[in-house]
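Removed from the display is one protein chain of the complex; every other protein chain stays in position.
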Amino acid sequence: MKEEAVISVSHLYKRFGHFTANDDLCFEVGRGEIFGFLGANGAGKTTAMRILCGLSKPTSGDVKVAGFDVYTQTDHIKRNIGYMSQRFSLYEDLTVLENIRLYGGIYGLSRQKIREKSAQLLSRLEMEHMQNSLIKSLPLGWRQKLAFSVAIVHDPPIVFLDEPTGGVDPLTRRQFWNMIYEAAHRGITIFVTTHYMDEAEYCDRISIMVDGQIAAIGTPADLKASYGVSSINEVFIILARGRQAVTE
Amino acid sequence: MKRFGGFIIKEFLHIFRDKRTLLILFGMPVAQMMLFGYVITNEIREVRFAVLDHSHDQNTRDIVDRITASSYFRLETVLSSDEEIAGCLREGKVKMVLVFDRDFASNMEREGKASVHVITDASEANTASIIYSYAAGIIQDYSRKSAAPASPSSQLTISPRMMYNENLEGVYMFVPGTMAMILMLISALLTSISIVREKEQGTMEVLLVSPLKPVQIILGKVTPYVVLSLINAVSIIALGYFVFGLPVAGSLLLLIAECMLFIMTALSLGILISTATSSQQTAMMISMLALLLPTILLSGFIYPIENMPQFLQWLSVIMPPKYFIIIVKNVMLKGTGLEYVWKETLILAGMTLFFLGLSARKFKVRIDVKTGRKGPFKRKEP
Partner (left out) sequence: MRIIAHLIRKEFLQIRRNRTFLPMIFLMPVVQMLILAYAATLEMKNINLCFSDQDLSPASRGIQAAFRGSPFFNVMGNTFDPAEAESCLKDGSADIVIVIPKGFEKDLEKERKAGVQLLVNAINGSKASIGSAYTQQIITGWYRTYQQAAGGSIHGARAPLIQAIPAFWFNPELNYQVFMVPGILVILVTMIGMMLSALNIVREKEMGTLEQINVTPIKKHQFIIGKLLPFWIIALFELGFGLVVGKLLFDIPMQGSLWLLFGVAGIYLLAVQGAGLLISNTARTQQQAMFVMFFFNIIFIMMSGLFTPVDSMPVWAQYFNYINPISYFMTVIRMILLKGSGFTDIQIPFFSLMALALIMMSLSIWRYRKTV
């Protein structure tokens, strides 16, 4: 697993004034892995993810994504990742097809390639009949699935998902995770943050952040075993409480 | 009541956190007063002009000297041929060219009568006519003085007295307008945007399900802006008084009460706009086009209403700022009391009630949303 790390982070610090959002993060993510990045709100998940995507620079530490350095090679990184943010990232006033075309174009796919890709993508999502509807007319679940497909339209080696299933019904969440598995199966590394602890169980490995630090990292099974509980939810509560007890 | 207090404090915090907007809110009146007080004038000073003198005699030299000596004109160049006139006007180097014909001197001698051509760049029509009248005035003055010794004929003196503004200063005109504009901007524009913003972000719904009454919510949103507006109005009056020496001739109390009334009118307009729109951009556009532009143009702020074409005069009748400006001019500058402005005051009060009534009706529609019907407050999905 470790020999082919596509994301490697060592001693990452990010400070905003006196506030330390990321405190000495160290971890690696291997190719084709589904890596769950968990934590309470404000634990520093999004900050770390933004650094990995090249949206902001770390205060210190070594960070390499797809073999490129986040300080100097953000352009290379951006070419090799997909990203789907917490907030809705497709243009609401463009149609399904137009959004696919736009992002395909931005990533420099040829016209031919874009045409192939959109046909393939629409048929996989069973959305052919909606290709000319505006995004704002689609239900949220459809939009999120589409946003994910668009985020990997250029077949990046890594895709970052920032709470992709927020506000989505359980059935659609299940479908969404099927799509994630499918992508991982094709060799795409998935880096996902989530609030839903049941989703954490779907990941190959997870890390739990508390107050800017990684409190635990490992496979879901290992973590449950080492804390002697039956669900990730309980692991999370133990960690979060423990930390509170320490600070109090 | 305690809950309500907390809500108002939250609104204040919202405003004070946004330093940039706050800065502009207070910077705007100052900048505008300075602009209108010092920059925007129709007076002409040091207008550059050129002379084309084919006659070269004592008279023409005297006339040019006299014009140059006045503070209105400055001699830029002396031309030597007719062809040059077009060029230097087109280039914008001068605004006026004086042309003396070859036979100027001989005409003077023989017929006691001669003419000067005053060519002006009339692409700025107003300026051109003012320039012409000033130049013609100086020339006539010269011609009268150089005529035979003053005749002992009878004299009629006309003594104009400039009331309320002896030195004909521009600020007098602009302070009431600036006040109307700023109050409109804060009370109507900002209020409507801030309410619509809560709608857009879905926080309005949270407030609506809270135990606060809808009236309290609106009051809470509006109170900070009332305070801000009032502070601004007072600071404009103070600025006018201390910087421009603008007196408050009438009752200060009445003036502030009238400001309060106008703030209410503007607020009710803002509330009306916010009930009718669902996005910030639309609210801004409506406020800009429907409120600000007419406030500046159709209220008698800069341009006298009575000179406008009929259809614009009719339009101006429904502009609240028009009445406010009349009131401020009366109370502040002419020093009249309520007996001269009661009509305008009533109109403003009536407008306020009308806008409030209209928004209350729209508001009812929104309450229906909760029972399932579609309405303007429908929340977009996140």
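The letters A and B name the chains in turn, as written, and every chain counts its residues from 1.
The rule we apply is simple: a residue touches a chain if its C-beta (ideal position, glycine included) is under 8 Å from a C-beta of that chain, and two chains touch if they have at least 3 such contacts.
Quick caveat, the model's predicted, so the values are computed rather than measured.
Trainee: From the list B:His54, B:Lys334 or B:Lys362, pick the residue that touches the absent chain.
Mentor: Only one listed residue reaches the unshown chain, and that is B:Lys334.
Trainee: Just one of B:Gln58, B:Ser106 or B:Asn126 touches the chain that is missing; which is it?
Mentor: B:Asn126
Trainee: Consider the whole complex, including the chain that is not shown, and state which of B:Phe7, B:Tyr172 or B:Phe262 touches that chain.
Mentor: Spelled out, the listed residue whose C-beta touches the missing chain is B:Tyr172.
Trainee: Would you indicate which residue among A:Val9, A:Cys53, A:Leu121 or A:Ala184 is in contact with the undisplayed chain?
Mentor: Only one listed residue reaches the unshown chain, and that is A:Cys53.
Trainee: So which bits of chain A touch the chain we can't see?
Mentor: For chain A, the residues touching the absent chain are 50, 53-57, 74-75, 78-79, 81, 83-94, 98, 101-103, 105-108, 134, 160.
Trainee: In the full complex, which residues of chain B touch the absent chain?
Mentor: Where chain B meets the chain not shown: residues 18, 20-21, 24, 27-28, 31-32, 35-36, 38-48, 59, 63, 87, 89-92, 95, 108, 112-129, 132-133, 135-136, 139-140, 142-144, 146-148, 151-166, 168-170, 172-173, 193, 197, 280-282, 284-285, 288-289, 293-294, 297-298, 302-304, 306-309, 312, 326, 329-330, 333-334, 336, 340.
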